[in-house]
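A protein chain is absent from this complex, but the other protein chains hold their places.
Going by the order they are written in, the chains are A, B and C; count residues from 1 in each one.
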Amino acid sequence: MKWGGRKVKIAVLGGAACTKEVSELAYEVGSLIAERGGVLICGGRGGVMEAACKGACDKGGLTIGILPGDLAGEANPFVHIALPTGLGEARNVIIVKSADAAIAVNGSYGTLSEIAFCLKLGVPVVGLRTWTIDPDIHQAQNAAEAVELAFQLARNRAGGR
Amino acid sequence: MKWGGRKVKIAVLGGAACTKEVSELAYEVGSLIAERGGVLICGGRGGVMEAACKGACDKGGLTIGILPGDLAGEANPFVHIALPTGLGEARNVIIVKSADAAIAVNGSYGTLSEIAFCLKLGVPVVGLRTWTIDPDIHQAQNAAEAVELAFQLARNRAGGR
Amino acid sequence: MKWGGRKVKIAVLGGAACTKEVSELAYEVGSLIAERGGVLICGGRGGVMEAACKGACDKGGLTIGILPGDLAGEANPFVHIALPTGLGEARNVIIVKSADAAIAVNGSYGTLSEIAFCLKLGVPVVGLRTWTIDPDIHQAQNAAEAVELAFQLARNRAGGR
Partner (left out) sequence: MKWGGRKVKIAVLGGAACTKEVSELAYEVGSLIAERGGVLICGGRGGVMEAACKGACDKGGLTIGILPGDLAGEANPFVHIALPTGLGEARNVIIVKSADAAIAVNGSYGTLSEIAFCLKLGVPVVGLRTWTIDPDIHQAQNAAEAVELAFQLARNRAGGR
């Protein structure tokens, strides 16, 4: 394994339980992030998070799970680096702060809190069939468009800093 | 000073900057919480938080500020117990978990994250001229209705536990 | 109830389980803090924390418990304001940051982490039958001396800011 410089980190936000259709969407998002060489950051649990991690794993990408509980064993099996924080929902803000950009796939109130932190902290957030409550959530039509947009926003942000 | 048992704790959520009109609304909310014997919990900063704390102070109520930074001196002058957490935005979830019910007065993305945590964690939340994105935000028309509703929801919740 | 300005906040640090002798010491510390008009901050659980809170309550003082878990019901019965953080052990640093000075009564590894945070963050810490690993822990011989010293250190610190 060789690591050259810092990788783009993309957070995937979404529920710990989801439909098969949403799961397939999250899988595609994860695999496209890995194909572009991005590191996938997520909450490390099931549902959208697990599907995205599986997608990334299948393309040889690296996945990081920032867990709410105390045990690495809580992570889904496709998390390479499981970081148990013991912080409960407060860990949501760490996921956001750690990302260069975020993609929200569906999701409920937990995802809403993460979207709110993105908007508050200026982390670009792309939405896929998720909350459409604010014009600053960049709505995408499909996984390819979402990942393309997220990398572009991450690059713009890095360029502006 | 005498303390008999635990007091009802009502969180007031809202922006660190606000218009005069919103400030007056927050002041009224704070004063009504204190009149009913509630403890006011908030983020301890300016704007809605400061106006609500001033309202509570003027009625002899107790105010608690759960601050994002490291210094008690960051608190507005109407916070009696300033708790500097050094957690940044992660402190938002503590405000929510500490409350028996919450009242959101106006507010932007930070307030949105707190409303999301209320919805996620089952803390009843009343809205006053704030985000109307979910039916579980109990919208109120004025300060009196908001405080009445918040105490009622706090009582129901305690009864059900 | 009337609140005039900010009160001195003294943290009492110590184990969630302790001997009868240590419990009596903590009770005395709590009661002396309250007699001097201080607010008692602690982790809100049993053992040293509960005994200190009971002491403060018996003298009409105000007690605040910054809890590791999600539920206010975890607090000992002598906590007036129970703040459930859901942060686990990470809440230890909030106890320290919230205090003007701290008194460690006996205690094990959790207390050690809190003493370390006091030393790191410059919060004066008084020791009573606790870790004697650093000259900056102000060792006291009894409860009266510990509380006297804590208030004096808190005042000096406030004066220097």
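As a convention for this text, a contact is a pair of C-beta atoms (placed from the backbone, for glycine too) under 8 Å apart; a residue touches a chain by one contact, two chains touch by 3 or more.
Just so it is clear, the structure is predicted and the values come from calculations on it, not from any experiment.
When the omitted chain is restored, the residue from C:A72, C:V93 or C:L128 that touches it is C:V93. Residue A:T85 is the one among A:T85, A:N106 or A:T130 that touches the chain not shown.
Interface residues of chain A with the unshown chain, by the touch rule above, are 1-3, 6-7, 9, 39, 57, 60-64, 66, 70, 72-73, 79-87, 93-94, 97-98, 121, 161. Considering the complete assembly, chain C touches the hidden chain via residues 87-90, 92-94, 108-110, 112-113, 116-117, 119-121, 131, 133. Considering the complete assembly, chain B touches the hidden chain via residues 70, 85-90.
One rule holds in what follows: only the chains that are shown with their structure count from here on.
The pairing of chain B with chain C is characterised as same-residue: of all residue numbers used at this interface, over half are used by both copies. The busiest chain interface, judged by C-beta pairs in contact, is B-C. With centres taken as mean C-alpha coordinates, the chain found closest to the middle of all protein C-alpha atoms is B. Summary of the copy comparison: rotating chain A onto chain B for the best CA superposition needs 180 degrees, to the nearest 5.
The most distant chain from chain C is A, comparing centres defined as mean Cα coordinates. One finds 40 Å separating the Cα centroids of chain A and chain C. Between the CA-based centres of chain A and chain B the separation comes to 31 Å, rounded to the whole angstrom. Chain B and chain C, compared by their mean Cα positions, are separated by 26 Å. Contacts with at least two other chains are made by residues 87, 93-94, 121 of chain B.
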